[in-house]
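Below you will find the structure I want to go over with you.
A single protein chain has been omitted; all remaining protein chains appear in their positions.
Here the chain labels run A and B in written order, and each chain numbers its own residues starting at 1.
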Amino acid sequence: MLTFDNVSFAYGQQAVLKNISLQIMEGEFLTIIGPNGSGKSTLSKLMNGLIQPYLGQILVDRLDTQSPQNLKEIRQIVGLIFQNPEDQFISTTVFDEVIFGLENIAVEPDKMQSIAEDALKKVGMLSYKDVEPHKLSGGQKQRVAIAAILAMKPKYIVFDESTAMLDPNGQKSIMTLMQHLHDEGFTIIHITHLMEEALKATRVLVLNGGVIVAEGAPVDVFHNSRVIENNELDVPLPLKLKGRLSEAGIVVPKQLVTLEGIVDYIWTSN
Amino acid sequence: MIENVLVGQFVETSSVFHRLDPRSKLISIFCIVIAFFLIDNAAGYLLAGLFVFGCITLSHIPWRIFLKGLKPILFILSFTIVYHILFTKGENLLFHYGILSIYIEGIISGSRLVVRIILLVLITSLLTLTTKPLELAYGFEVLCKPLKKLRFPVEQFSLMLAITLRFIPTIVMELDKIIEAQKARGVNFEDKSLMKKVLSYIPIIVPLLFTSINRAENLANAIDARAYGDGSGRTRYKTLRFETRDYIAMSISLFMVGTFLILKMLGG
Partner (left out) sequence: MDIKLENVSYKYPSLSNDSWESIRELNCMFETGKWLSVIGQTGSGKSTLMKLLKGLIAPTAGRLLINGQENKLSKKGNAQIIQEVGLVFQYPEHQLFETTVLKDLAFGPKNQGVKKEEINDRTKVIIELVGLSEAYFDKAPFELSGGEKRRVAIATVLMMNPEVLILDEPTAGLDPQGSKLILQLVHDWQKAGGGQRTVIFVTHQMNEVAEYSDEVLVMNDGEIVFQENPIALFREHDHELKAFGLDIPDSVKLLKLFEHRFGKRIEVHSLQEEVVLEEVVAYFTKQGDDLL
(Lines give C-alpha, C1' and ligand atoms only; values in the text may rest on other atoms or scores of the structure.)
Protein backbone atom coordinates (compact mmCIF):
# COMPACT_ATOMS: atom_id res chain seq x y z
CA MET A 1 0.00 0.00 0.00
CA LEU A 2 1.13 3.51 -0.85
CA THR A 3 0.13 6.05 1.77
CA PHE A 4 0.25 9.83 1.77
CA ASP A 5 -0.37 11.18 5.22
CA ASN A 6 -1.13 14.90 5.24
CA VAL A 7 1.60 15.68 2.76
CA SER A 8 2.56 19.21 1.71
CA PHE A 9 5.19 20.16 -0.80
CA ALA A 10 6.60 23.45 -2.10
CA TYR A 11 9.10 24.52 -4.71
CA GLY A 12 10.81 27.37 -2.88
CA GLN A 13 8.04 29.61 -1.59
CA GLN A 14 5.40 28.25 -3.93
CA ALA A 15 3.16 25.69 -2.25
CA VAL A 16 2.36 23.06 -4.84
CA LEU A 17 0.65 20.32 -2.81
CA LYS A 18 -1.39 21.04 0.29
CA ASN A 19 -2.31 18.50 2.94
CA ILE A 20 -2.68 15.54 0.64
CA SER A 21 -3.93 12.38 2.27
CA LEU A 22 -4.27 9.44 0.00
CA GLN A 23 -4.09 5.67 -0.01
CA ILE A 24 -3.36 3.59 -3.06
CA MET A 25 -4.15 -0.09 -2.65
CA GLU A 26 -2.38 -2.92 -4.37
CA GLY A 27 -4.13 -3.94 -7.56
CA GLU A 28 -5.73 -0.58 -8.19
CA PHE A 29 -5.82 1.23 -11.51
CA LEU A 30 -5.80 4.84 -10.39
CA THR A 31 -6.00 7.73 -12.84
CA ILE A 32 -5.04 11.24 -11.81
CA ILE A 33 -6.44 14.13 -13.81
CA GLY A 34 -6.46 17.90 -13.33
CA PRO A 35 -5.44 21.13 -15.02
CA ASN A 36 -1.89 22.07 -16.05
CA GLY A 37 0.17 22.98 -13.03
CA SER A 38 -2.18 21.35 -10.52
CA GLY A 39 0.63 19.24 -9.05
CA LYS A 40 0.15 15.85 -10.69
CA SER A 41 3.78 15.34 -11.68
CA THR A 42 4.88 16.59 -8.29
CA LEU A 43 2.67 13.98 -6.66
CA SER A 44 4.18 11.26 -8.81
CA LYS A 45 7.73 12.26 -7.95
CA LEU A 46 6.88 12.14 -4.26
CA MET A 47 5.76 8.53 -4.67
CA ASN A 48 9.26 7.18 -5.15
CA GLY A 49 11.25 9.71 -3.20
CA LEU A 50 12.59 11.75 -6.10
CA ILE A 51 11.49 14.72 -4.02
CA GLN A 52 10.65 14.98 -0.33
CA PRO A 53 7.62 16.60 1.34
CA TYR A 54 8.21 19.40 3.83
CA LEU A 55 5.23 18.24 5.86
CA GLY A 56 3.66 14.85 6.32
CA GLN A 57 4.81 11.38 5.48
CA ILE A 58 4.76 9.04 2.50
CA LEU A 59 4.96 5.31 3.04
CA VAL A 60 5.65 2.81 0.30
CA ASP A 61 4.80 -0.62 1.69
CA ARG A 62 5.66 0.81 5.11
CA LEU A 63 8.96 2.25 3.91
CA ASP A 64 9.31 5.95 4.59
CA THR A 65 10.48 7.85 1.51
CA GLN A 66 12.29 10.30 3.72
CA SER A 67 14.90 7.83 4.94
CA PRO A 68 17.74 7.80 2.45
CA GLN A 69 18.57 4.15 3.14
CA ASN A 70 15.10 3.15 1.92
CA LEU A 71 15.38 4.88 -1.41
CA LYS A 72 16.97 2.13 -3.45
CA GLU A 73 14.29 -0.32 -2.38
CA ILE A 74 11.48 2.18 -2.87
CA ARG A 75 12.57 2.96 -6.40
CA GLN A 76 12.52 -0.70 -7.16
CA ILE A 77 8.98 -1.00 -5.79
CA VAL A 78 7.62 2.11 -7.49
CA GLY A 79 8.55 2.47 -11.15
CA LEU A 80 8.08 5.81 -12.87
CA ILE A 81 7.58 6.34 -16.61
CA PHE A 82 7.81 9.90 -17.88
CA GLN A 83 6.25 11.91 -20.66
CA ASN A 84 9.12 12.50 -23.02
CA PRO A 85 10.36 9.23 -24.51
CA GLU A 86 13.52 11.03 -25.63
CA ASP A 87 14.80 12.08 -22.23
CA GLN A 88 14.44 8.68 -20.61
CA PHE A 89 16.86 6.84 -22.81
CA ILE A 90 20.24 6.58 -21.16
CA SER A 91 21.89 3.84 -23.22
CA THR A 92 22.58 3.36 -26.91
CA THR A 93 20.63 0.15 -27.49
CA VAL A 94 17.30 -1.21 -26.33
CA PHE A 95 18.87 -4.14 -24.51
CA ASP A 96 21.47 -2.00 -22.70
CA GLU A 97 18.69 0.29 -21.57
CA VAL A 98 16.95 -2.51 -19.71
CA ILE A 99 20.26 -3.75 -18.31
CA PHE A 100 21.08 -0.34 -16.81
CA GLY A 101 18.40 -0.66 -14.12
CA LEU A 102 19.35 -4.25 -13.35
CA GLU A 103 22.95 -3.23 -12.77
CA ASN A 104 21.80 -0.49 -10.43
CA ILE A 105 19.92 -2.88 -8.19
CA ALA A 106 22.84 -5.32 -8.25
CA VAL A 107 21.20 -8.26 -10.02
CA GLU A 108 23.61 -11.15 -10.59
CA PRO A 109 25.17 -10.69 -14.04
CA ASP A 110 24.30 -14.16 -15.36
CA LYS A 111 20.60 -13.63 -14.60
CA MET A 112 20.40 -10.29 -16.35
CA GLN A 113 19.94 -11.50 -19.88
CA SER A 114 16.89 -13.64 -19.23
CA ILE A 115 15.26 -10.99 -17.03
CA ALA A 116 15.82 -8.31 -19.65
CA GLU A 117 14.55 -10.51 -22.45
CA ASP A 118 11.42 -11.41 -20.50
CA ALA A 119 10.68 -7.76 -19.88
CA LEU A 120 11.20 -6.84 -23.52
CA LYS A 121 8.96 -9.70 -24.59
CA LYS A 122 6.19 -8.45 -22.34
CA VAL A 123 6.13 -5.12 -24.13
CA GLY A 124 6.63 -6.71 -27.54
CA MET A 125 10.06 -5.21 -28.17
CA LEU A 126 12.29 -8.26 -27.97
CA SER A 127 12.98 -8.26 -31.70
CA TYR A 128 14.33 -4.70 -31.37
CA LYS A 129 16.91 -5.76 -28.80
CA ASP A 130 19.97 -4.38 -30.58
CA VAL A 131 18.36 -1.35 -32.14
CA GLU A 132 19.51 2.17 -31.32
CA PRO A 133 16.92 4.52 -29.77
CA HIS A 134 16.87 7.06 -32.59
CA LYS A 135 15.58 4.37 -34.90
CA LEU A 136 12.49 3.79 -32.75
CA SER A 137 9.18 5.61 -32.89
CA GLY A 138 7.98 7.50 -29.82
CA GLY A 139 5.61 4.71 -28.85
CA GLN A 140 8.33 2.10 -29.17
CA LYS A 141 10.66 4.16 -27.00
CA GLN A 142 7.96 4.36 -24.35
CA ARG A 143 7.55 0.60 -24.45
CA VAL A 144 11.27 0.17 -23.91
CA ALA A 145 11.07 2.57 -20.97
CA ILE A 146 8.29 0.40 -19.56
CA ALA A 147 10.35 -2.75 -20.10
CA ALA A 148 13.26 -1.14 -18.28
CA ILE A 149 10.99 -0.56 -15.30
CA LEU A 150 9.28 -3.98 -15.51
CA ALA A 151 12.66 -5.72 -15.40
CA MET A 152 13.18 -4.25 -11.94
CA LYS A 153 10.01 -6.06 -10.80
CA PRO A 154 8.10 -3.14 -9.33
CA LYS A 155 4.71 -3.42 -7.67
CA TYR A 156 3.48 0.02 -8.60
CA ILE A 157 3.99 1.61 -11.99
CA VAL A 158 3.37 5.32 -12.39
CA PHE A 159 2.79 6.66 -15.92
CA ASP A 160 3.15 10.45 -16.02
CA GLU A 161 1.43 11.45 -19.28
CA SER A 162 3.24 8.66 -21.02
CA THR A 163 0.86 8.78 -23.98
CA ALA A 164 0.87 12.55 -24.50
CA MET A 165 3.51 12.66 -27.22
CA LEU A 166 2.37 9.57 -29.09
CA ASP A 167 0.32 8.95 -32.22
CA PRO A 168 -3.06 7.14 -31.96
CA ASN A 169 -1.49 3.72 -32.35
CA GLY A 170 1.16 4.49 -29.77
CA GLN A 171 -1.46 5.82 -27.36
CA LYS A 172 -3.65 2.77 -27.79
CA SER A 173 -0.83 0.29 -27.46
CA ILE A 174 0.43 1.89 -24.23
CA MET A 175 -3.13 1.91 -22.83
CA THR A 176 -3.57 -1.76 -23.74
CA LEU A 177 -0.23 -2.57 -22.17
CA MET A 178 -1.28 -0.77 -18.99
CA GLN A 179 -4.44 -2.85 -18.83
CA HIS A 180 -2.50 -6.07 -19.38
CA LEU A 181 -0.14 -5.16 -16.60
CA HIS A 182 -3.06 -4.35 -14.36
CA ASP A 183 -4.63 -7.74 -15.15
CA GLU A 184 -1.34 -9.36 -14.23
CA GLY A 185 -1.53 -7.78 -10.81
CA PHE A 186 0.54 -4.63 -11.12
CA THR A 187 -0.81 -1.52 -9.48
CA ILE A 188 -1.17 1.19 -12.12
CA ILE A 189 -1.15 4.92 -11.45
CA HIS A 190 -1.83 6.88 -14.59
CA ILE A 191 -1.63 10.64 -15.05
CA THR A 192 -3.35 11.95 -18.18
CA HIS A 193 -5.15 14.81 -19.89
CA LEU A 194 -7.15 12.49 -22.11
CA MET A 195 -10.55 11.89 -20.58
CA GLU A 196 -11.31 8.77 -22.61
CA GLU A 197 -8.23 7.20 -21.02
CA ALA A 198 -9.47 8.08 -17.56
CA LEU A 199 -12.56 5.93 -18.10
CA LYS A 200 -10.41 2.80 -17.99
CA ALA A 201 -9.48 3.31 -14.35
CA THR A 202 -10.95 1.72 -11.26
CA ARG A 203 -10.65 5.05 -9.46
CA VAL A 204 -10.17 8.64 -10.61
CA LEU A 205 -8.57 11.40 -8.60
CA VAL A 206 -9.00 15.04 -9.56
CA LEU A 207 -6.25 17.40 -8.47
CA ASN A 208 -6.50 21.17 -8.66
CA GLY A 209 -4.34 23.81 -7.07
CA GLY A 210 -2.49 21.19 -5.08
CA VAL A 211 -5.53 19.66 -3.40
CA ILE A 212 -7.62 16.62 -4.17
CA VAL A 213 -10.95 18.09 -5.22
CA ALA A 214 -12.75 14.92 -6.19
CA GLU A 215 -12.25 11.20 -6.27
CA GLY A 216 -14.25 8.09 -6.99
CA ALA A 217 -15.26 5.74 -9.75
CA PRO A 218 -14.85 7.37 -13.18
CA VAL A 219 -18.61 7.40 -13.83
CA ASP A 220 -19.32 9.19 -10.57
CA VAL A 221 -16.60 11.79 -11.06
CA PHE A 222 -17.62 12.58 -14.62
CA HIS A 223 -21.29 12.71 -13.68
CA ASN A 224 -20.57 15.58 -11.36
CA SER A 225 -20.80 18.55 -13.72
CA ARG A 226 -19.50 20.97 -11.07
CA VAL A 227 -16.29 19.01 -10.80
CA ILE A 228 -15.89 19.01 -14.58
CA GLU A 229 -16.47 22.71 -15.02
CA ASN A 230 -14.33 23.85 -12.13
CA ASN A 231 -11.29 21.84 -13.06
CA GLU A 232 -10.70 22.47 -16.77
CA LEU A 233 -11.86 18.95 -17.55
CA ASP A 234 -14.14 17.53 -20.15
CA VAL A 235 -16.66 14.71 -20.21
CA PRO A 236 -15.81 11.74 -22.43
CA LEU A 237 -18.29 11.23 -25.27
CA PRO A 238 -19.94 8.05 -23.90
CA LEU A 239 -20.92 9.88 -20.73
CA LYS A 240 -22.08 12.93 -22.66
CA LEU A 241 -24.28 10.60 -24.67
CA LYS A 242 -25.70 9.07 -21.51
CA GLY A 243 -26.41 12.53 -20.16
CA ARG A 244 -28.31 13.53 -23.29
CA LEU A 245 -30.22 10.29 -23.32
CA SER A 246 -31.35 10.64 -19.77
CA GLU A 247 -32.53 14.19 -20.52
CA ALA A 248 -34.58 12.62 -23.28
CA GLY A 249 -35.96 10.06 -20.86
CA ILE A 250 -33.80 7.08 -21.77
CA VAL A 251 -31.91 5.81 -18.75
CA VAL A 252 -28.81 3.73 -19.39
CA PRO A 253 -27.35 1.69 -16.53
CA LYS A 254 -24.53 3.36 -14.72
CA GLN A 255 -21.85 0.76 -15.30
CA LEU A 256 -21.99 1.11 -19.09
CA VAL A 257 -19.25 3.55 -20.06
CA THR A 258 -18.37 2.64 -23.64
CA LEU A 259 -20.15 3.73 -26.78
CA GLU A 260 -20.53 0.06 -27.74
CA GLY A 261 -22.12 -0.77 -24.42
CA ILE A 262 -24.60 2.09 -24.60
CA VAL A 263 -25.66 1.57 -28.20
CA ASP A 264 -26.01 -2.18 -27.59
CA TYR A 265 -28.07 -1.56 -24.50
CA ILE A 266 -30.53 0.63 -26.34
CA TRP A 267 -30.67 -1.87 -29.16
CA THR A 268 -31.47 -4.79 -26.86
CA SER A 269 -33.85 -2.91 -24.58
CA ASN A 270 -36.02 -1.96 -27.54
CA MET B 1 24.38 21.21 -37.95
CA ILE B 2 23.71 17.84 -36.35
CA GLU B 3 25.11 15.99 -39.32
CA ASN B 4 28.51 17.64 -38.68
CA VAL B 5 28.93 16.70 -35.06
CA LEU B 6 30.73 13.43 -34.47
CA VAL B 7 31.12 13.50 -30.71
CA GLY B 8 28.80 11.00 -29.12
CA GLN B 9 27.73 9.39 -32.37
CA PHE B 10 28.30 5.70 -32.62
CA VAL B 11 28.37 3.88 -35.95
CA GLU B 12 27.82 0.14 -35.92
CA THR B 13 29.97 -1.71 -38.47
CA SER B 14 31.28 -4.66 -36.43
CA SER B 15 34.91 -4.03 -37.28
CA VAL B 16 37.81 -5.14 -35.13
CA PHE B 17 37.75 -1.73 -33.41
CA HIS B 18 34.19 -2.33 -32.31
CA ARG B 19 35.23 -5.59 -30.71
CA LEU B 20 38.21 -4.22 -28.81
CA ASP B 21 37.91 -3.78 -25.06
CA PRO B 22 37.18 -0.12 -24.27
CA ARG B 23 40.12 -0.08 -21.86
CA SER B 24 42.59 -1.13 -24.50
CA LYS B 25 41.10 1.41 -26.86
CA LEU B 26 41.52 4.16 -24.29
CA ILE B 27 45.09 3.13 -23.51
CA SER B 28 45.95 2.81 -27.20
CA ILE B 29 44.50 6.17 -28.09
CA PHE B 30 46.36 7.73 -25.20
CA CYS B 31 49.63 6.27 -26.49
CA ILE B 32 48.95 7.32 -30.05
CA VAL B 33 48.12 10.87 -29.06
CA ILE B 34 51.45 11.04 -27.27
CA ALA B 35 53.18 9.52 -30.26
CA PHE B 36 51.67 12.12 -32.57
CA PHE B 37 52.94 14.90 -30.37
CA LEU B 38 56.44 13.57 -30.82
CA ILE B 39 56.36 13.94 -34.61
CA ASP B 40 58.65 16.61 -35.94
CA ASN B 41 59.76 15.56 -39.37
CA ALA B 42 58.34 14.60 -42.75
CA ALA B 43 58.91 10.88 -42.30
CA GLY B 44 56.95 11.04 -39.05
CA TYR B 45 54.03 12.77 -40.68
CA LEU B 46 54.02 10.28 -43.49
CA LEU B 47 54.06 7.33 -41.12
CA ALA B 48 51.35 8.81 -38.91
CA GLY B 49 49.22 9.60 -41.93
CA LEU B 50 49.52 6.06 -43.22
CA PHE B 51 48.72 4.70 -39.78
CA VAL B 52 45.55 6.78 -39.48
CA PHE B 53 44.57 5.89 -43.03
CA GLY B 54 45.01 2.22 -42.23
CA CYS B 55 42.97 2.41 -39.04
CA ILE B 56 40.10 4.24 -40.68
CA THR B 57 40.02 1.75 -43.52
CA LEU B 58 39.95 -1.10 -41.03
CA SER B 59 37.03 0.47 -39.17
CA HIS B 60 34.75 0.09 -42.22
CA ILE B 61 33.25 3.46 -41.37
CA PRO B 62 32.94 5.59 -44.52
CA TRP B 63 35.59 8.31 -44.93
CA ARG B 64 32.78 10.73 -45.59
CA ILE B 65 31.81 10.57 -41.93
CA PHE B 66 35.31 11.33 -40.71
CA LEU B 67 35.64 14.23 -43.10
CA LYS B 68 32.38 15.65 -41.81
CA GLY B 69 33.83 15.56 -38.33
CA LEU B 70 36.57 17.88 -39.53
CA LYS B 71 34.11 20.49 -40.77
CA PRO B 72 33.41 22.15 -37.41
CA ILE B 73 37.13 22.69 -36.83
CA LEU B 74 37.75 24.18 -40.27
CA PHE B 75 37.69 27.60 -38.69
CA ILE B 76 40.34 26.70 -36.15
CA LEU B 77 42.44 25.09 -38.86
CA SER B 78 42.34 28.07 -41.17
CA PHE B 79 43.04 30.41 -38.30
CA THR B 80 46.07 28.32 -37.31
CA ILE B 81 47.52 28.34 -40.76
CA VAL B 82 46.92 32.05 -41.37
CA TYR B 83 48.39 32.92 -37.99
CA HIS B 84 51.53 30.94 -38.70
CA ILE B 85 51.95 32.30 -42.20
CA LEU B 86 51.64 35.87 -41.03
CA PHE B 87 53.61 35.82 -37.83
CA THR B 88 56.31 33.17 -38.10
CA LYS B 89 59.66 34.69 -38.91
CA GLY B 90 62.36 32.69 -40.66
CA GLU B 91 65.23 32.97 -43.07
CA ASN B 92 63.69 32.21 -46.41
CA LEU B 93 61.62 35.21 -47.34
CA LEU B 94 58.99 34.29 -49.88
CA PHE B 95 57.05 37.48 -50.23
CA HIS B 96 57.35 40.99 -48.92
CA TYR B 97 54.94 43.89 -49.09
CA GLY B 98 54.91 46.80 -46.64
CA ILE B 99 54.84 45.39 -43.13
CA LEU B 100 53.78 42.04 -44.46
CA SER B 101 56.48 39.45 -44.89
CA ILE B 102 55.82 35.80 -45.46
CA TYR B 103 58.49 33.19 -44.86
CA ILE B 104 58.63 29.63 -46.07
CA GLU B 105 59.12 28.51 -42.48
CA GLY B 106 55.75 30.00 -41.61
CA ILE B 107 54.01 28.00 -44.27
CA ILE B 108 55.74 24.84 -43.19
CA SER B 109 55.09 25.19 -39.49
CA GLY B 110 51.49 26.16 -40.13
CA SER B 111 50.88 23.15 -42.33
CA ARG B 112 52.53 20.84 -39.83
CA LEU B 113 50.33 21.97 -37.04
CA VAL B 114 47.23 21.66 -39.17
CA VAL B 115 48.13 18.15 -40.26
CA ARG B 116 48.78 17.19 -36.67
CA ILE B 117 45.41 18.52 -35.51
CA ILE B 118 43.66 16.70 -38.33
CA LEU B 119 45.37 13.44 -37.46
CA LEU B 120 44.50 13.83 -33.79
CA VAL B 121 40.86 14.60 -34.53
CA LEU B 122 40.58 11.65 -36.89
CA ILE B 123 42.09 9.16 -34.47
CA THR B 124 39.98 10.34 -31.52
CA SER B 125 36.85 10.30 -33.70
CA LEU B 126 37.70 6.68 -34.38
CA LEU B 127 37.44 6.03 -30.66
CA THR B 128 34.00 7.62 -30.18
CA LEU B 129 32.60 6.33 -33.45
CA THR B 130 33.43 2.72 -32.62
CA THR B 131 32.64 2.70 -28.88
CA LYS B 132 29.25 3.09 -27.22
CA PRO B 133 29.28 5.90 -24.67
CA LEU B 134 28.34 3.64 -21.76
CA GLU B 135 31.09 1.18 -22.67
CA LEU B 136 33.63 3.92 -22.97
CA ALA B 137 32.58 5.22 -19.60
CA TYR B 138 32.82 1.77 -18.09
CA GLY B 139 36.31 1.31 -19.48
CA PHE B 140 37.26 4.67 -18.08
CA GLU B 141 35.79 3.76 -14.72
CA VAL B 142 37.74 0.53 -14.47
CA LEU B 143 40.97 2.18 -15.53
CA CYS B 144 40.48 4.88 -12.93
CA LYS B 145 39.60 2.50 -10.10
CA PRO B 146 42.89 3.22 -8.31
CA LEU B 147 41.82 6.85 -8.00
CA LYS B 148 38.96 5.74 -5.76
CA LYS B 149 41.47 5.39 -2.95
CA LEU B 150 42.00 9.13 -3.27
CA ARG B 151 38.24 9.58 -2.82
CA PHE B 152 37.78 10.53 -6.43
CA PRO B 153 34.13 9.75 -7.35
CA VAL B 154 35.02 7.43 -10.22
CA GLU B 155 31.52 5.95 -10.79
CA GLN B 156 29.70 9.24 -10.90
CA PHE B 157 32.38 10.75 -13.07
CA SER B 158 32.12 7.94 -15.56
CA LEU B 159 28.31 8.17 -15.70
CA MET B 160 28.72 11.88 -16.27
CA LEU B 161 31.07 11.16 -19.13
CA ALA B 162 28.65 8.66 -20.64
CA ILE B 163 25.74 11.04 -20.42
CA THR B 164 27.69 13.91 -21.88
CA LEU B 165 28.64 11.78 -24.85
CA ARG B 166 25.14 10.41 -25.19
CA PHE B 167 23.48 13.82 -25.03
CA ILE B 168 25.74 15.98 -27.14
CA PRO B 169 23.89 14.93 -30.31
CA THR B 170 20.56 15.57 -28.60
CA ILE B 171 21.58 19.04 -27.53
CA VAL B 172 22.91 19.83 -31.00
CA MET B 173 19.60 18.66 -32.43
CA GLU B 174 17.83 20.94 -29.98
CA LEU B 175 20.04 23.77 -31.18
CA ASP B 176 19.03 23.05 -34.77
CA LYS B 177 15.37 23.21 -33.79
CA ILE B 178 15.79 26.51 -32.00
CA ILE B 179 17.64 28.05 -34.92
CA GLU B 180 14.83 26.92 -37.21
CA ALA B 181 12.20 28.41 -34.93
CA GLN B 182 14.07 31.71 -34.78
CA LYS B 183 14.38 31.77 -38.55
CA ALA B 184 10.64 31.26 -38.68
CA ARG B 185 10.30 34.36 -36.53
CA GLY B 186 12.27 36.40 -39.01
CA VAL B 187 15.80 36.23 -37.64
CA ASN B 188 18.30 36.33 -40.45
CA PHE B 189 21.51 34.51 -39.65
CA GLU B 190 23.10 35.17 -42.99
CA ASP B 191 24.56 38.38 -44.42
CA LYS B 192 24.96 40.55 -41.36
CA SER B 193 27.69 42.48 -39.64
CA LEU B 194 29.62 40.57 -37.00
CA MET B 195 28.09 42.57 -34.15
CA LYS B 196 24.58 41.85 -35.38
CA LYS B 197 25.46 38.21 -35.87
CA VAL B 198 26.57 37.93 -32.27
CA LEU B 199 23.42 39.67 -31.05
CA SER B 200 21.23 37.40 -33.12
CA TYR B 201 22.47 34.49 -31.05
CA ILE B 202 20.81 35.71 -27.87
CA PRO B 203 17.41 34.33 -28.89
CA ILE B 204 19.16 31.00 -29.34
CA ILE B 205 21.22 30.87 -26.20
CA VAL B 206 18.35 31.58 -23.81
CA PRO B 207 16.01 28.86 -25.10
CA LEU B 208 18.92 26.44 -25.44
CA LEU B 209 19.85 27.01 -21.84
CA PHE B 210 16.30 26.46 -20.70
CA THR B 211 15.67 23.34 -22.72
CA SER B 212 19.04 21.89 -21.77
CA ILE B 213 18.40 22.44 -18.10
CA ASN B 214 14.96 20.98 -18.53
CA ARG B 215 16.32 17.93 -20.29
CA ALA B 216 19.06 17.50 -17.74
CA GLU B 217 16.46 17.56 -14.99
CA ASN B 218 14.28 15.01 -16.79
CA LEU B 219 17.26 12.79 -17.36
CA ALA B 220 18.38 13.05 -13.75
CA ASN B 221 14.89 12.00 -12.72
CA ALA B 222 14.94 9.07 -15.12
CA ILE B 223 18.27 7.89 -13.75
CA ASP B 224 17.22 8.33 -10.13
CA ALA B 225 13.91 6.60 -10.76
CA ARG B 226 15.86 3.57 -11.85
CA ALA B 227 17.63 3.29 -8.54
CA TYR B 228 21.05 4.42 -9.66
CA GLY B 229 21.61 5.86 -6.20
CA ASP B 230 25.16 7.09 -5.77
CA GLY B 231 26.55 4.64 -8.29
CA SER B 232 28.10 2.32 -5.75
CA GLY B 233 27.19 -1.32 -5.26
CA ARG B 234 26.25 -1.89 -8.86
CA THR B 235 26.84 -5.14 -10.68
CA ARG B 236 27.90 -5.34 -14.30
CA TYR B 237 26.35 -7.36 -17.09
CA LYS B 238 29.54 -7.49 -19.09
CA THR B 239 32.80 -7.93 -17.26
CA LEU B 240 35.65 -6.54 -19.24
CA ARG B 241 38.25 -9.05 -20.32
CA PHE B 242 41.34 -8.51 -22.42
CA GLU B 243 41.58 -10.76 -25.47
CA THR B 244 44.53 -11.37 -27.74
CA ARG B 245 43.40 -8.57 -30.03
CA ASP B 246 43.55 -6.13 -27.15
CA TYR B 247 47.15 -7.01 -26.39
CA ILE B 248 47.97 -6.65 -30.06
CA ALA B 249 46.33 -3.22 -30.23
CA MET B 250 48.16 -1.96 -27.19
CA SER B 251 51.47 -3.35 -28.43
CA ILE B 252 51.03 -1.61 -31.75
CA SER B 253 50.33 1.66 -29.98
CA LEU B 254 53.38 1.30 -27.77
CA PHE B 255 55.40 0.40 -30.82
CA MET B 256 54.17 3.65 -32.43
CA VAL B 257 55.39 5.66 -29.47
CA GLY B 258 58.76 3.97 -29.71
CA THR B 259 59.04 4.53 -33.45
CA PHE B 260 58.24 8.21 -33.18
CA LEU B 261 60.68 8.62 -30.32
CA ILE B 262 63.41 7.11 -32.43
CA LEU B 263 62.41 9.20 -35.44
CA LYS B 264 62.54 12.29 -33.29
CA MET B 265 65.99 11.45 -31.96
CA LEU B 266 67.28 10.70 -35.43
CA GLY B 267 65.80 13.91 -36.78
CA GLY B 268 66.88 16.14 -33.92
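The rule is simple: a residue touches a chain if its C-beta (ideal position, glycine included) is under 8 Å from a C-beta of that chain, and two chains touch if they have at least 3 such contacts.
Remember, predicted model here, so these are calculated numbers, not experimental data.
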item: Displayed chains contacting the withheld chain; value: A, B
item: Full-complex contact with the absent chain, from B:Pro72, B:Gly90, B:Pro153 or B:Pro203; value: B:Pro203
item: Interface with the undisplayed chain - residues on subunit B; value: 3, 6, 9, 11, 62, 65, 68, 177-178, 180-188, 190, 202-203, 206-207, 210-211, 214
item: Interface with the undisplayed chain - residues on subunit A; value: 34-37, 83, 137-139, 161, 164-172, 193, 195-196, 232-234, 236-237, 240-241, 244-245, 248-250, 259-260, 263-264, 266-267, 270
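Rule of thumb we're sticking to: only the chains that are shown with their structure count from here on.
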item: Footprint of subunit A on subunit B - complex, ascending; value: 10, 12, 132-134, 162-163, 166, 170, 215, 218-219, 221-229, 233-239
item: In the complex with subunit B, residue positions of subunit A that touch it; value: 45, 48, 50, 71-72, 75-76, 79-80, 82, 84, 86-88, 90-93, 96, 99-109, 112-113, 132, 148-149, 152
